[in-house]
Every structure is written in structure tokens, then in C-alpha cells.
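Notes for the one structure printed next.
Only a single protein chain was left out; the remaining protein chains are all shown in position.
Entry: chain A
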């Protein structure tokens, strides 16, 4: 017979079991399977037979010595994610600051509008951007040609790494900033008015008020939006894969996520593709840990 105390201790676990089982089946199993795959020689024939050979870290060694990783995939991933996260968070915060100063009705209208950008399905959104930048007939090409900035033959920006990622960044920022704006807005509404007023009386300008009053209060909010944006922008897939040239193995446009997919399903090299995926996951974990530590370094959190 269990004591009252024992029963109390068991209760949380009992309640947690169903969700843990679901998480285990949907998240931990595939994760473990990827790690397992990454240490195997696994091609199409292994897929059919179900048998494969353990090769230790061979896939990782091949991966880490591949110049393509350092010069293209990793570089694209990191630089793009950095630019996209900074732009998304800054723009989102500015929009939130605008929203908090609006009256209720205009605020609802503006919020609804940016929600549309957020609600846009990734694939449709990406195609809209591709159409806008269509090399021959896109609205941007037509405008630039009629202004004489680009000559009549047009310019294939999808072939240029910088412009390719500029378009991807537009796409990602456009669909990513509403989340930041809405979350930061929620945080801003909780900042006590007295703090702002006190700072105002002390003669602090808008920038000082934001940086010394608002930002410290909202630090956890910024931590959340930055980490989530970082995770999303590191593992961007469809927005790149669907772009012209974004699915060509060996092209200059792939990031780690797309490369993992192309290696797996293009090359039928599932072991290597999994190794790329594991490296991407470890990289994300490392960045998140470093970022969290630095953010809360001075706090008791």
C-alpha cells in the first residue's frame, strides 16, 4: 500500500506519461533513427533490404573534410540565418513599438494585416516571391527594365548567390516578423507605465527609455523570439528548395537543410544525408546554449 506522500510523488509522472509517450514516438524515435542512420552505409538497396553496415564516423569524416560544407552549405546557412534573424527581430520590434502607440481600432486593423503575412502558407508565399522576381516577366524585372537599371535582356538574380539569398531573406523576414511583432507587443503591454514616466521625468530620450527601461524588462521575450527565429532560419527548407536553382545538387545556393535532403534523396545516400542533419542539429544546440548563457549571464535566472 502506497503512502499518501508516495502517491503524491507518482501523480505528476502519471499525468506526464501520455505526453511523454507521444513525444517519444514522434520526436525522440526519429531523432535516434537519424543518429543511427548517420553511422551507417545506407543506400537505396539498403532501403529495400532493410540491412545495412555500421561504419562508425566515416560519414562524419567525409562530411567534415568536404570543402562544399565549409565554402557553401555552412557559410550560406550561418550568414543567411544571422542576417535574417537580426532583420526579423529589429523589424518586428519596430512594428511592435508602432502598434503599442496606436489606438485600439487602428491597432486591431494593423495587427490583422500583418497576421495575413504570417498565415500565408510557405509554398504559396515562396511562389509569390518567385513570380515577383521572375526574370522575364516579374514585376521587379519589368520595373527595372523600364527604368533602364537592368538592360532589356534581363538579369538572372537566381543565379547570383547574393541576390538569391536577398530574395530568400525578403521571403523569410516577411513571413517571420509578424510573430516577433505580436510577441513583443504582448510584452510591451506589460511594461509598467510608471517606469516609463519616471524615465521621462528624468529626461531620458526615446532611445534611452527603450534601451534602459523597456529592453531589460522584455529580455526574456527577446530571448524567446531570437532563439525561435534562429532555429527557424537555420533550418529553412522550402523557401530555398522551391526557388530556381535551389534544388540543384552542387549548386552554390544550398544550405545545410536542403543539402541534407539532396544528399539523401538525390544521391540516395541516406547515411550521409543524416550526418548532415545531425551536424545541423548540433550546431543549433550549440548556438542556442551559448546565446542563452550570454543573455542571462548577469541575471540570477
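What we mean here is this: a contact is a pair of C-beta atoms (placed from the backbone, for glycine too) under 8 Å apart; a residue touches a chain by one contact, two chains touch by 3 or more; residues count from 1.
One rule holds in what follows: contacts and distances are computed from a predicted model.
J.: Which of the following names does UniProt give to the chain that is not shown: "Peptidase M48 domain-containing protein", "Heme exporter protein C", "Phenylacetate-CoA oxygenase subunit PaaC" or "Sugar ABC transporter substrate-binding protein"?
T.: Choosing among "Peptidase M48 domain-containing protein", "Heme exporter protein C", "Phenylacetate-CoA oxygenase subunit PaaC" or "Sugar ABC transporter substrate-binding protein", the correct UniProt name is "Sugar ABC transporter substrate-binding protein".
J.: Quick one: say which of A:80, A:177 or A:241 touches the chain that got left out.
T.: A:241
J.: Would you indicate which residue among A:213, A:262 or A:284 is in contact with the undisplayed chain?
T.: Of these options, the touching residue for the absent chain is A:262.
J.: For chain A, which positions touch the chain that isn't shown here?
T.: Within chain A, the residues touching the omitted chain are 43-45, 47-49, 123, 127, 130-131, 134-139, 153-156, 158-159, 237-238, 241-242, 244-245, 247-251, 262, 265-268.
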